[in-house]
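Removed from the display is one protein chain of the complex; every other protein chain stays in position.
And now, chain A:
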Amino acid sequence: MIKELYQFRNLINELVKRDIKKKYRRSVLGYLWSMLNPLLMMLITAMVFSHLFRFDIPNYPLYLLTGQIIFTFYSEATNFAMGSILENGGLIKKVYVPKYLFPLSRVISSGVNVCFTLPAMVTIMLFTGAEFHFKLLFCVIPLLLLMLFSLGIGLLLAAFAVYFRDIFHLYGVLLTVLNYATPIFYPTKIIPLEYQGIVLYNPLTYFLQAFRDIVYGNVFPSGEQLFVCTCLAFGSLLVGGYAFSKKQNNFVLYV
């Protein structure tokens, strides 16, 4: 498996490049959009929420942006990974390529995209006078773990999406649910106690908290938090990888 990954590293590289190139082809600002998009989204949401609802959160823009970065990363990576097998159906039918490379390269593309948004985050930190600390560098750890988590979910979705196209529609709804069930724009403490479970059983919450603790809270995430994230990441990889490997031989017949 590792050997195979190494052998096909060039293909992964090319697939990732293709995704990124195609995303910004013929747009004047190109890669800048990766930075601008979250910034603009954040500005709008921040405007709405700081005037309509007053959450008692210091440096709300940064709080919001960290949430959005994590959620966009997850939703983009899984969404694209889900369709990756079907999109490359033409290829899968004609040449032998290990099929997991497609979801994998999609998730990596989203990872690269997140790297482009990090300057936006730094800009906001500068702008709002947030504290800079070397700890900030550790924010890649939750991001990497989230990437593995997304890959697992992406593999699972991709495998089933080949057989049931309903998954596409269903997952869109599920993502909206997740968007509200993750403390992206609200503080956890405003949720009534009896509903806290919704946030606590949502895996994304843990990745977000770990990321936010570092960037926004300027502290190391607790060992417990990282442990939970690691378990979630590898658990999802295991389940997704297993489902994918079980189903992959028949993809050719259904794409």
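By definition in this document, contacts are C-beta pairs under 8 Å (C-beta built on N, C-alpha and C of every residue); 3 or more make two chains touch, one makes a residue touch a chain; residues count from 1.
In this section, contacts and distances are computed from a predicted model.
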The chain missing from this complex carries, among "ABC transporter ATP-binding protein", "Cysteine desulfurase IscS", "ATP synthase epsilon chain" or "Putative ABC transport system permease protein", the UniProt name "ABC transporter ATP-binding protein"
Contact with the hidden chain (one of A:I2, A:V28 or A:V95) = A:V95
Among A:F132, A:F164 or A:F227, contact with the omitted chain is made only by A:F164
Answer key for A:K22, A:H133 or A:K246 versus the chain not shown reads A:K22
Going by the touch rule given at the top, which residues of chain A touch the chain that is not shown?
-> 7-8, 10-11, 13-15, 18, 21-22, 25, 90-97, 163-166, 249, 252-254
